[in-house]
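Since the structure comes first, as structure tokens, the remarks are kept for the end.
Of the protein chains in this complex, all but one are displayed in their positions.
Chain IDs A, B and C follow the sequence of writing; residue 1 opens each chain.
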Amino acid sequence: MEEKRAHNADTGGQCSVLGGFLPFGLGLVLSLLVGWWLSPKLLFSEQSQPVAFNHKIHKEEAGMTCSDCHYFREDGSYSGIPTTKECADCHEFPVGSSAKEREYVNKYVKKGQEPDWKVYQMQPDNVFFSHAAHSLENCGKCHTDWTEKELCSTSGCHPDIGDSEAPPKYSENRITGYSASTMKMWACEYCHAMPDHRAYNANNNACFTCHK
Amino acid sequence: MGIDRRSIVKFLIGGAVGSMFTPTPWILTDDISIWTQNWPWVPKNIKGVDAYVPTVSKLCPSATAMLVRTVSGRPVRTMGNPEHPLSGGKISPLAATEVQLLYSPSRIKRPLRKASDGGWKEISWTDALALLDEKLGFVKGSATRLAVISGDQTGTVNEVLSGFVASMGSKQFFLMPSEAQTLARAWELMGGAGMPGFETAGSDYVLALGADILESWGASTRTRRAYCEARPHGEVPAATYAYVGPSCTNTAVGADIWVAAKPGSQAAVALGLANLLIKAGATSSAPDFAAFKALAARFEPATVAQLAGVSEANLAMLAEGLQKAKAPVVIPGSEFGQGGSVAAAAAGMALNLLLGAYNQKVGLRAVPEFAPVVEKAMARKDVMANDLAAYMQGLAEDNKARPEILITYEANPVYALPGDVAGTVAKIPFKVAIAQFMDETATMADLVLPSPLGIERYDDVATPAGCGVAIYCLNTPVIDAVNPAANIHGGDVILGLAAKQNANLGFNSFKDVLAAKAKAVGANVADLTAGKAFVSEAVTGAQPSLAAEAIAKSLEAKAPEGAYALAAVNKLGFGTATTAVPPQNLKLVREFELAGTLMYVHLNKATAAKAGVAQGQKVTLKAGDGKAIPALVNISEMVMDGVVMAPCNLGHTAFDEFAKGKGANVARLFTAQVEPGTGLSFWTQTGVAIEKA
Amino acid sequence: MSGAQQSFKILWGMAIDLDKCTGCGACMVACQAENNLAPEKDASKKQRVMNWLKVFELSNGKPFPDHDTAYLPRPCQQCGNPACVPVCPATVTKKDEEGGIISQVYPRCFGCRYCMAACPYKARYFNWYDPEWPQGWDKTLSPDVSVRPRGVVEKCTFCHHRWMKAKDKARVAGNDPYDLPEGAYVTSCTEACPNGAIVFGDLNNPKHLVHKLAHSEYAFRLLERLGMDPQVYYLSRREWVRRLGNHHLENEKTGEFTPLGGGHHG
Partner (left out) sequence: MDKALLPEGCPRCSLGKFLIWMAILGVVLAWGGYWMARIFLFGIGETALDNTFGFGLWITFDLAVIALGAGAFFTGLLRYILNIDPLKYIINLAVIIGFICYSGAMIVLALDVGQPLRSWFGFWHANVHSMLVEVMFCITCYLMVLAIEYVPIILENRQLNKIPFLHNLAHNFHLIMPLFAGMGAFLSFFHQGSLGGMYGVLFSRPYAYRPGFFIWPWTFFLFVLSAVASGPVFTMLIATIIEKASGRKLVDFKIKALMGKIAGTMLLVYVPFKIMDTWGWATSVLPEMGLTFGELFHGVIYGQWQLWTEIFICGVIPMIMLNVKSIRENPTWLYTAAILDCIGVSINRYVFTVQSLAAPVMPFDKWEIYIPNQAEWAPTFLVIAYGAVLISLSYRYLPIFPQERALNAAK
């Protein structure tokens, strides 16, 4: 073994440049491929929402507004996704004729169960997000041209699905369990650390502003 | 050229270099750190809608009124109910953990039958009740073959239980010994009407004679609100609080004055004070004032100093304080909330009468009783006259006929009664425990019926012991029972059994009993259901006597034997006999209260020197023959000379890994004796020997 | 430090009347329930037990009958010049938010415990193991406070989440979230104490009681002479208690000293 190694060392200089570089190059290219293309695919799992909720129908045909479902409670908390009980106010029995609605009514309303909604922007437990603080009343003081819809998707907060007919796919990081579109801290800081914002709330980039 | 080692190395190096130029290693590093931030085995927050539902604690003797915070119906914690007179928004250390106790490892989840091998067999409610019904059939009509013990001190369930016992032909319905019983018996001797209560709100001089009023005595959360109101932050207090007792209890710490007195010496101190007050001109229109005066005259300060260990100066100071006060109140009680002397209670109440603090806004008040609703129920007076400690002693000595069936309702006599009653209980052929937790008594039972927690059920709380006003509160289930198979109220169990035994109590369900009670109280049922309390500040009755004769006779009781006097202390934080130390509350146990499985007993330096023991030394406390507990010594100047202080509610042999085997049960050392003149057992005086282990 | 301490318009603080505390422990239990602390089976290993709020027993050191006892509840003191903040290597703990509550961001803490070494109040606790609850008990956990895994340091946050909620409530009601009336935000221990020994509020707001109490002649702060400027004030009419809050040389009068203050590296 020792001799073989010595031999290789001696003849090393005579190896063709290509031969010397080939394995290295192969490794390089392969790792680049894995790193840029394969691993992001492997890292995330794609899932569908349990219910094929149609925002558009609710807005256009039922004439509902966003705050009919997504509203503030008196204690300052935010309702987020309506509960089955709230949905059942209209959907105790199927309203329309779609099979999907019937399925929803049978599967959830009748059994009194909550669908296992996948929240695109679900933040982990250590994050406290105040919807009340991020209202048009606050942000709109300066951003006078913003609509509520724009506000909700600023900095990538929420995917703009207010007019969608079917919920987009949800992809989840297999290691962290986070949604692929979960905002990372830097995205929050896009606004929070902005020097222009300091005048309005000097401490709005403090740790405890968002962490619990 | 084959694939040699060198090409592989090159390939790997190439791969390593390449991967450095992809996001993968960095993303993975980050993701792995995020993984550690959300480990799947660490519980996650469950979001929902907040609600705060009112109720009153059935577990805590303080009867603290609470709000249960629920999140989308899921109970999260209890907090004080600001709208309620039994809380004022505050909470006791025991009530504060009530939601968590729903999931206590020692909770009983379904009916259990003791198997022949001593293990437990889960059985259905139907089978359990059928079995019990069958057994009850054999004891019906007998005055001695059925005994029922209730651990509930404030609920109408006692009417159901005693009504059932009565319809079965027995009178053997007992409450677990408590302050309420001592006070009731004393009040009866004094000829008082209703129930004696003590109002401290608005008082400028509160004297607690033994009673740990700021910790475990009576509706302490309510008492502590009055204490708080009288002492604005950073200002001179508007009321002086004085505590008389052998150790520096929590009440003594909160009080302005702590006067050390031997355990169980409340009667002597009260009579000594009465002597000084009468000398200073205090009088009473009580029929037996002359006899009382003569009795009190026997208690000159020097005598009191000898009997109670209270210095003459201190006695004079207390008397002066009471005398000068505009609205004084004297609250007598046992140092650990049970086994107190009736004579001492009477003497303490007599002081209030001497001070004119009777049926005023502040002081001793005759609080009206709420009318009973279960017709066959025993009168409160009769229930209070039933002396459980004496009954058990009678059984132990074979002086009393042994019952065939013993039913305990949320009571743990095996742990809590003085001495060792396990052997006596074991001899009872059929024992039924209606219990929430697997306590010592349930462990010995042949049949265990699970009871829901107060926040899971309909129940009520009527005027806690010693409360200065009449209060009635209704509990409705705050949440769905966490154990569906443990969701039948003991009241309903008994009503069902009564019906089967043709001993109809006039109600189909316990809920109906409560509805009738609410009506009888005269309260607005809707308000009660919404969590509001019914409060009546009315007082009742005419001039009571001073019970001079009974007190005088009680002095014939023998002094305790043993080199040192034992002072037990009861802290709500350590739980009760029926809850043991709740898991969270275990953290309240201080460093020099428990070390592993051994608890500390506390004695001062002088006493320790006399006993020849040192800090941390292992000792055995012995009281009489065979009664001994192991402990470690803590030298603490919070105890008077010649006294050993020990905490109650440690040393459970049942329950869970949080409570089991932590310390020793001080109740083992107590010896109950029937008090001459009053006829009720007391065990506040126990002499112990300290032996080095 | 290196640089001026941040100054805040709002300074949440406590005034605890030690003459009113009887040591019952209601505050400690209320704290555990509010902040998702797991129970511990062997609570007699006191150096391992986690209590964000701990009640200490104080003695005047005299023998019976001259002995006197006081109980001292110790939450995090939320120091103005904290010892823990500058030492943290990963910027986990900071005093950078209006209100002056010292933050602790669990997902960033990697458990070096340098902050614990720095804190003289022993107010910081380390998760020696993953928290464990008896079966089902985890369903009672509050959604307001994240559950900490093993290996991170935690401490009292003055129930900071309650402030967040109070601010949101004010916002939705159209009120100024930075001008809360007294009582709109109190800690769980303040709320629980049956003796009302704890008063909580904005030390900078003259409308709040704590503002007045902090200037009481009976007020003192723990280890004040070390210069950490705590936001927790204690009150006692007993001189020995006030003296026991700070180290005093025999020749020094109670409360007379020059605060030391940090101001070194970091």
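Just so we're on the same page, a residue touches a chain if its C-beta (ideal position, glycine included) is under 8 Å from a C-beta of that chain, and two chains touch if they have at least 3 such contacts.
On a predicted model such as this, the values are computed, not experimentally measured, just so you know.
Participant: Considering the whole complex, which of C:A15, C:L37, C:L53 or C:A83 touches the chain not shown?
Facilitator: C:A83
Participant: Out of C:P65, C:G111, C:G136 or C:G183, which touches the unshown chain?
Facilitator: C:G111
Participant: Touching the hidden chain in the full complex, which residues of chain C are there? Just list them.
Facilitator: 1-2, 45, 47-50, 56-59, 72, 83, 86-92, 108-114, 116-122, 124-130, 149-153, 222-223, 225-228, 244-249, 252, 257-258, 260-266
Participant: For review purposes, identify every residue of chain B that touches the missing chain, sorted by number.
Facilitator: 29, 32-33, 35-36
One rule holds for everything that comes next: only the chains that are shown with their structure count from here on.
Participant: Is the way these chains touch best called a line, a ring, a star, complete, or other?
Facilitator: Here the contact pattern is complete, since every chain touches every other one.
Participant: So which one's got more C-beta contacts, B-C or A-C?
Facilitator: Pair with the higher count of C-beta contacts: B-C.
Participant: As a quick test, compute the distance in whole Å between the mean CA positions of chain B and chain C.
Facilitator: Chain centroid spacing, chain B to chain C, equals 31 Å.
Participant: Quick check on chain A: which residues sit in contact with 2+ other chains?
Facilitator: Answer for chain A, listing residues that touch two or more other chains: 73, 75, 77, 124-126.
Participant: Going through chain B residue by residue, note those that touch at least 2 other chains and give them in order.
Facilitator: As it turns out, chain B has residues touching two or more other chains at 34, 37, 44-45, 47.
Participant: Touching chain A in the complex: which residues of chain B?
Facilitator: That would be residues 1, 4, 6-8, 10-19, 21-25, 27-28, 31-32, 34-35, 37-38, 40, 44-45, 47, 49-50 of chain B.
Participant: Could you pull out which chain C residues touch chain B in their complex?
Facilitator: Within the complex, chain C touches chain B at residues 15, 17, 19-26, 28-30, 32-34, 37, 39-44, 46, 49-51, 55, 57, 59, 62-65, 67, 69-71, 106-107, 130-131, 133-149, 151, 188, 191-197, 199, 209, 213, 216-219, 235, 237.
Participant: Taking the complex as given, what residues does chain B use to touch chain C?
Facilitator: Chain B residues touching chain C: 34, 36-37, 39, 41-48, 69, 71, 74-80, 89-93, 96-97, 99-100, 102-105, 214-215, 220-221, 224-225, 227-229, 231, 233-234, 236, 248, 250-254, 260, 482, 571-573, 583-591, 594-596, 604-606, 637-641, 656-658, 662.
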